[in-house]
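Reading through the structure tokens given below for one structure.
One protein chain omitted, others in place.
Up next is subunit A:
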Amino acid sequence: MPIDKFVTLESSCVPLPIENVDTDQIIPARFLKKTTRDGFGDSLFCDWRYDKEGNPKPDFVLNDPTYSGSILVAGKNFGSGSSREHAAWAIHGYGFKVVVSSFFADIFKNNALNNGVLPVQISDDFLNQLFEAIEADAKVVVKVDLENQTISVPSKNISEKFDINPYKKKCLINGYDDIDYLLSITDDIQAWEEKAHA
């Protein structure tokens, strides 16, 4: 399946200044009974977002009309825990295109990239500056430029470079996914299998 193409994005942000947000918080296990990839956005951060009766908890950021946008800015070590891709589907389904943190768990990073969600890893310092900028102005616009691998707050004149694997960058810019690539080299795989079993 082709993924969304990603080149640049300018958006206000949703701040989540909590560290070690694990995949059980992003999407609790009881929502993993679906057999399709869609419809997980409504359950994103479910137990933080809704009370037992299913009413929105007003103090949780996703329920706070002050904040909106397609960039989620989260505390250090985002996405640890389970390999459930449902976490990436929930984030994508909710409408986030970028997650910013100073550290990401490996599997989450891969899952996000495989769904066209860009994980932007920045320094602790820059993360703090971002949180401060959002606190000062909830509508502050953050710009993510994948081609140049920069994240910036134009109104504040601050920016930082981020790393991304060149192959993954190409995939995102063109909307390719790994499976397309793997299917294109089945001859090589066949040859390798024959050699390995020779």
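Everything below uses one rule, namely that a residue touches a chain if its C-beta (ideal position, glycine included) is under 8 Å from a C-beta of that chain, and two chains touch if they have at least 3 such contacts; residues count from 1.
Here, contacts and distances are computed from a predicted model.
For the chain that is left out, the UniProt protein name among "Tryptophan synthase alpha chain", "Ferredoxin-NADP reductase", "3-isopropylmalate dehydratase large subunit" or "Aspartyl/glutamyl-tRNA(Asn/Gln) amidotransferase subunit B" is "3-isopropylmalate dehydratase large subunit". The residue touching the chain not shown here, chosen from A:L44, A:A88 or A:A133, is A:A88.
Although one chain is not drawn, the whole complex shows that of A:P28, A:G41 or A:G175 it is A:P28 that touches it. Touch with the hidden chain on the side of subunit A covers residues 1, 17-20, 22, 24-25, 28-30, 32-37, 47, 52, 75-77, 80-86, 88, 103-107, 110-111, 114-115, 124, 165-168, 177-179, 181-183, 185-186, 188-189, 192-193, 196.
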